[in-house]
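Sharing a structure below in structure tokens format, with a few things to ask.
Note that one protein chain is taken out, while the other chains of the complex remain in position.
After this line comes chain A, so read on.
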């Protein structure tokens, strides 16, 4: 490893613009003649739209147009799609309710747009939106899965009887029933995985610009995957053919999944820019983010785990109701199925698993992939079950986990996944050492003398990342391939541009991707630029989510680098009159091994472009590209342990220590990896203690601002104690597993296990607010 190579803690190249206020986010962009959009949104969770009167709004100053849902339907802009087909256990396809970008007839959640005002300024658009009169006929609403599945419940979509999207199963029911029939002990648990609002700090935004002469659109948008956005806008929403649509995702202020999806606002902005003949900008406010960004989680689950007389797990049964909200968002269907139920084996040998997942429509904001996407729900369930089992079976929770750990790899679980490598004992050892697990009993006793209830909680998580290979996800219903692309362009002076289909919105690709180049060529990272986020520059790409950019995106860069290096070695060998096989690359030079003959990399690049003296038959230039499709998912895993104290008088929780021992395979930049873990842990802790997107029984959101929704603040969180153990991923040549979501996946269970340990009662739902903890302590 060089000072800037793989494994180095290189400070980020992209930071300079962010710390000096020179970042370029969508809302920072102004176009000539730009108009501003403000949406007219439903205040009702469920209602018929009987009529829209725009006459007063149209007379207001600066108003360019008022456009409605009926017009977007009449113009044949496609309905929003769900890109992952799930088949119910009876063989029927999932039941999709139609979702137009603005509602022409029926609104099904608070915040759904029915019309948009286009005006000269943002304030004028907002004023005029107030003057649009919508005649609603209110309908009864169902706000949660319990209400939605009741007999006689109000129906949302004619396409989905019983408000059911699908009833999907995985695993072997017969084998699982047999295991339970023979079980020495059965542990049962009901858990609710609380709904979260994503809340990337940058609200979503879009600027659409239509060029009538070229019949060409440009869209600036807050996207994690601009090429997927272009594909969907083109192929399904009929905005324009792909070559007439450029999508640019410049600096994006956090995504966490919520900016994967193509939302109605982008579609409307594009459509409206053509209709009004001027660029249209929309920037959401925070309440719009709460109302319209796809939410996360929201599962209600009953699970049972069977053990034999030696406390070995013999079977697992799970039944989960997943709340999808009012419509099926782009990848929503895959989250509680292939991203959740396939991880239900956790880190454990479980011979038989059967899971049933019932997807349900409710009159709430759509739910989709968010920061872990299905895997936090699986991990939380399994790790709460293991803790519950340890308490019921009266064994040490660490010992129970160890005796059931998978220790031989590869390991085929009963729920599709084939774990390639791991060492779960190593990460648990590291975490237990870091927190001094052996000394906990004494610390608990001492805390008791001080009137505090102290608890410790473990969580041994595993996740599946990369969201690939394409063939595998295709066989499971994905509508897209999930490879990644890269292009390496060497300029005649030897500087390098790396074009990637991955998208950085906080992950630090502009630094880590350069580190790979520095590692291989020995050139400084200042000589390398990363180009991403623009469909006119990068040919195609699948974007960033599922902790995939290093394992898949960086490997694509490696593949392109190998091709480029191979050609460069031929050029160097020719120039040095040596054999290609004798050329080695060191410190920016191509050398003949064992001699002092060398040619600097910029001279190789120049030779490629002057083409005065290339090997016979070689094309000029030095540019190579690659598409990389991995052979398997990757499986990051680790052990988290939380130690905390509860004040029995107030129910307030205070952290004593939080340790995380993760196995992410090879780390490119440990500083950045640690940052990713910190952020994930904050999310996991936030879900456990603070966050909850709440609706009342009528489907009215109760938590639609930062005044009401409890975001983790600095003083809600501890400093974290991190360490790493390493097993290299065999599925990609760099041995990378991915680190972006681990904290969010593993942390929640550790916190709840610790609180329930402290208070001596096992049943406690998230978020464990002081009120809820106090009530649990003092319940009869």
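General observations
Throughout what follows, a residue touches a chain if its C-beta (ideal position, glycine included) is under 8 Å from a C-beta of that chain, and two chains touch if they have at least 3 such contacts; residues count from 1.
Everything that follows uses one rule, which is that contacts and distances are computed from a predicted model.
Only one chain is not pictured, and the protein name UniProt records for it, out of "(2Fe-2S)-binding protein", "ANTAR domain-containing protein", "Acyl carrier protein" or "Peptide ABC transporter permease", is "(2Fe-2S)-binding protein".
Note that of A:201, A:493 or A:618, the residue touching the chain absent from this view is A:201. When you scan A:252, A:280 or A:386 for touch with the missing chain, the hit is A:252. From the options A:111, A:679, A:699 or A:767, the residue with contact to the unseen chain in the full assembly is A:679. Interface residues of chain A facing the missing partner chain: 11-12, 14-25, 27-28, 123, 199-203, 251-254, 256, 285-287, 505-508, 671-672, 674-676, 678-683, 705-707, 711-715, 717, 719-720, 743.
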